[in-house]
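Would you mind keeping the following structure in view while I ask a few things?
Here the complex is missing one protein chain, while the rest keep their positions.
Now for chain A:
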Amino acid sequence: MTALAALIRRDIRIALRVGGGALIGVLFFLTVVVLMPFAVGPDLALLSRLGPAILWLGALLASLLTLDRLFMADHEDGSLDLITMSRTPLELACAAKALAHWLAAGLPLIVATPVLGLLLNLDMIATAAVALTLLAGTPALTFTGMIGAALAVTLHRGGLLMAVLVLPLSIPVLIFGVAASQAVIVGPMTFGAPFSILCALSLVSLVIGPFAAAASLRHGLD
């Protein structure tokens, strides 16, 4: 356990230092969401209808942006070799890295959501709903994105490949995340059904992600 805790602590520390990924994600999120009202125009009703979708898109793209470095940095400096060789199972090490990434890059997005909700004319309840769906859904984005990040290392291809691989996996998360938020704002669906599916997606990816990523990394040993 100390090994995993050490890995999580290290990754969070690196992400929060100057040049780390955490701030980049939040800034990107901020940029996308702040620009959107200017692009859509001064139609408040339209803005609040689009609000949840914009917030979700921003969060999805922001998490994709920072995910492709998840294993690449460790691969380039040789840390991944030592992690593979260690007594810690690679699956657990992958899960720890994804958890650290979510804590450093995913949580700040959720914290920023209430502020950005103001810009999109969302009321308190709608903003809370979006934040709640993001809290339930972003782990799925991180843990499925991890598979793409591992494949990017294995195949020696960077960013773009990763986006292409991961996007289809993240579409269900986007659909049910936005659906659950919309249910609170305009109805007529209940909030519970899409939200439960969103939670289920997160739980499934929590299990599958680390195994798929570890398998990919092992296969790509070189």
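Throughout what follows, contacts are C-beta pairs under 8 Å (C-beta built on N, C-alpha and C of every residue); 3 or more make two chains touch, one makes a residue touch a chain; residues count from 1.
Operating definition for what follows: contacts and distances are computed from a predicted model.
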Given the choices "B(O/a)3-type cytochrome-c oxidase subunit 1", "Acyl-CoA dehydrogenase", "Heme exporter protein A" or "Sugar ABC transporter permease", state the protein name listed in UniProt for the chain not shown. "Heme exporter protein A"
Looking at the full complex, which residue from A:6, A:171 or A:189 touches the chain that isn't shown here? A:6
Which parts of chain A are in contact with the chain that was left out? 2-3, 5-7, 9-10, 13-14, 17-20, 76-79, 81-88, 221-222
